[in-house]
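Just one protein chain is left out here, and the rest sit where they should.
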Amino acid sequence: MTAPRVRIGRYNDLATRQVVYQTDEAIEVDEIDHFQIVRKRVFFDDILFVTLHRQFGAAFLVTMAALGGILLFVAAVLVINHQSDVALGFAAAASPFIIAFFVRVMLQQDVITVYGRRSKAAMRFTFRKAFARAKFEEITSLGRRAQARIAAQQRAAERRTAERELPADVPLPPADPTV
Amino acid sequence: MEMTLHCRNHWDVANGLRNCTRCGQVFCPDCLVQIRGAAYCASCKNEELLDVRSGVALSGPLELASILRRFAAVMLDGLIIGIPFWILYVALIGVASGFRPDRMMGFQPLFFIPSVIMFIYEGVMITASGQTLGKKMMRIKVVRADGTDLQGGQGWGRTTLRTVIGFVPCFGVLADYLPAFFSKDKTTLHDMVVGTRVVNWN
Partner (left out) sequence: MAPARLASYRGPGCPFCGSAFAIEGVVDGPLVCPRCSRQFEARVLHPPARVANVLQIAQSGPEGAGACANHPRNAAVTSCGRCGIFICALCELPVDGAHYCPACFDRLAQEGAIDSARLRFRDYGSLASFVAVIGLIFSVFLGLPLGILTFYYVYKGGKAREETGASTTGLVLSAIVGVIDVVLGALFIFSFFLARKH
């Protein structure tokens, strides 16, 4: 069975739906694409760069403003035409969009992006900002620890080979092989 | 400059040499390992294994784009290019004919001009980069069946085929796109003939 993994965040976009998990060795990104899940990983010992930034998420703001604006506009037109009860319905329908708009403007979104050598993972947080900051530091330290471990293993393996003697009949390559 | 090739690690071996698939350097059979049909040297073996486990291996299956995304891309193309040009075209004809319906009918043979513009737009963009604007926005791309970029006239051939099949009233578009739902590689009829696939590209 697969290693136990913890769901740590998600990344939803115009064309993508991604759920981000954390395992012992890697950050896993499950991209849900039309009833199929495609999985990519960024291994901790492959991480090059981790960033944390705060953004508005313009696309979301524009969409919420547009939808809320249209509904409010219809409500306003109805009020002008003395149909306040129907206008109230439209205003109520507009409210979630308006609320979402203002929540996003006030809180903004914290985004952690993990850049590996061959893949990357990103996750967005609107409310759990302290969690995002903690996760950011945690991923960094896990990455550093895994990379230090690999470096130590490499050094140990190199030391082991260097200690062995090569048989005399195997010609050594010249001191400076040109590529 | 040496005339004979030799393995990078074993300078005495000169036969049976092959190139590592990733770094391209020459090695003897003792220095290469075969994974999924391709040969790798010691340094590249670990990299390839990491590629496989990270989900970015080139030798793996293509990441075929979902039909929904492809449909959305075509819709976007229509919105971006088709509608503005169609409006422009109708406006021009209107002006040229003084907005008199009887005279506008005289321009009927030119009704296909927006379609021609769509055809040229798609042909040019797909040949250049495998992506139209709609495909760029939906992050998908047209590639050959093995994953490499389109070459030669494949872009134009694909667009021509799609347009021509689409001319058949009612059934053309259906016959073209129906195979995509059932085939393993989500290939439409024009994909199958030209040998292309539409993959995710982000």
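Note that the chains take the letters A and B in the order they are written out, and that residue 1 is the start of every chain.
By our rule, contacts are C-beta pairs under 8 Å (C-beta built on N, C-alpha and C of every residue); 3 or more make two chains touch, one makes a residue touch a chain.
Everything numeric here is computed off the predicted structure, so don't read it as measured data.
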Seminar exercise, completed: Missing-chain contact among B:132, B:187 or B:200 belongs to B:200
Exercise. Of the residues B:21, B:159 or B:188, which one touches the chain left out of the display?
Worked result: B:21
Problem set entry | Chain not shown, touching residues in chain B | 9-10, 21-24, 29-36, 41-43, 45-47, 49-50, 52-53, 55-56, 58, 60-63, 143, 147-148, 199-202
For this session: Identify the residues of chain A touching the omitted chain, counting contacts across the whole complex.
Result: 1-3, 5, 7, 19, 21, 30, 32, 35-41, 45-53, 55, 111, 113, 115, 117-120, 122, 136, 140, 143-144, 147, 150-151, 154, 157-158, 160-161, 164, 166-167, 170
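Following the convention adopted for this analysis, only the chains that are shown with their structure count from here on.
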Problem set entry | Complex interface listing, chain B residues touching chain A | 8-12, 25, 50-51, 53-56, 63, 66-69, 72, 137-139, 200, 202
For this session: In the complex, go through chain A and note every residue touching chain B.
Result: 14-16, 26, 33-34, 36, 38-43, 46, 116, 118-119, 170-171, 173-174, 177, 179
